[in-house]
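Removed: one protein chain of the complex. Kept in place: all other protein chains.
Right, chain A next:
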Amino acid sequence: MKSAQNKGYYEFFCPVKTIAGEAALEHLAFELSSIGCKRPLLITDKGVVGAGLTAYIHAAMDSAQMEFVGTCDDVPPDSSVETVANIVAQYRKLAADSLVAVGGGSVIDTAKAVNILVSEDSDNLAKFSGAGILKHPLKPFFVVPTTAGTGSEVTSVAVIADLAKGVKLPFSSPFLLPNAAIIDPRMTLTLPPHITAATAMDAMTHSIEAFTCLGKNPLSDAYASAAIKLISENLVATLQSPKDKQLRLKLAQASTMAGIAFSNSMVGLVHSLGHAAGSVAHLPHGMCMSIFLPFALEYNLEQGQGRDVIGELLLYLAGPEVYAATPKDERPEAAIAEIRGLRDELYALCSLPRTLSETGKVERSQLARIAELALDDGSIIFNPVEADYEDLLKLLERAY
């Protein structure tokens, strides 16, 4: 594989304004009013409300003499066209003029889908499923992520389930991107340890796959390598000091940077396996990423991926001293060992599983089905080396 610097061609796009740091939420009202929004609708879920996070948003808006026209807090963990339709009805009934999503991946995807329908003045979400279907900018849209992992605030995709038809509707368009992402450390302060660890490993995987797969390019590499460094340096410390706002902010920023990286260079085998395992065994996505990451890197290395690319990860995972002290031909294995070491620490701190069997939710008999689904997952195309059904099954056996 050519190095990113020598890559013959690439595309990079991220027009999302990032508003990050202490008191970032207090900028929301200004950002809304600066583009003429007067009637924003808040989209969130019961967990976010229950954790008291929306109280910060309301306080920030109140103090700027601005308020939401309504709040939709019924978004389930796996959003559906019905959920979207209900929120669209609210938006129209309340004559809202903009959307503010406060939550994780499901809330943000739901808000993106709502924005399609209210902007296109339609009730048929399926009509807009696919890549590049949208031809016009959508309504003003702001995102406040409450997990540090998905990076959905800077990705141009969304997935919504059509439960009646039993299918998932994918959407991909640059118009789905929000006007701004507001990264405030208060939003992730109350995340429990195992979710903090799993979502951070999701972001770690986004950045490592962005850095090692076929779509890598100089700009996505810059975001990916910075994200890997931030997560490596701060994840364990965050778990040990969960109320430290600066540490939380570093993880949240890393997640956004990883999101920018992978939305411009895509992901590979870890995600193919993770999507499949999530579908078959209903494992959380971040947990799947953490489990499969070292196994997939080992597989890629064995199958002939350039050793330099994986070896370079050591610099960001372990720092310049370790990198310089490690002979060049040992760096790829050392990088994978660093990831394994991090997973061991996470297992000790919050029992984040390192293997499929440690989850207690996967039967060996399910591995064949996981391999079948992974083989047809779109992300497998971007993996730097080929993997067929037998290869995937062997990899899953190792990860079991």
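The rule we apply is simple: contacts are C-beta pairs under 8 Å (C-beta built on N, C-alpha and C of every residue); 3 or more make two chains touch, one makes a residue touch a chain; residues count from 1.
The definition used in the following text is that contacts and distances are computed from a predicted model.
A.B. asks: UniProt names the one chain left off this complex as which of "Phosphoribosylformylglycinamidine synthase subunit PurS", "SCP2 domain-containing protein", "NADH-quinone oxidoreductase subunit E" or "Oligopeptide ABC transporter permease protein"?
C.D. replies: According to UniProt, the chain not displayed is called "SCP2 domain-containing protein".
A.B. asks: Just one of A:37, A:87 or A:266 touches the chain that is missing; which is it?
C.D. replies: A:266
A.B. asks: Can you tell me which of A:22, A:344 or A:376 touches the chain that was removed from the display?
C.D. replies: Final answer for the missing-chain contact: A:376.
A.B. asks: Using the touch definition up top, pick the residue from A:53, A:213 or A:297 that touches the left-out chain.
C.D. replies: For the chain that is not drawn, the touching residue is A:213.
A.B. asks: Out of A:131, A:163 or A:348, which residue would touch the omitted chain in the full complex?
C.D. replies: Once the missing chain is taken into account, the touching residue is A:131.
A.B. asks: Suppose we count only contacts with the excluded chain; which residues of chain A make the list?
C.D. replies: Against the missing chain, chain A presents residues 8-11, 130-132, 170, 213-215, 265-266, 303, 375-378, 380-382, 384-386.
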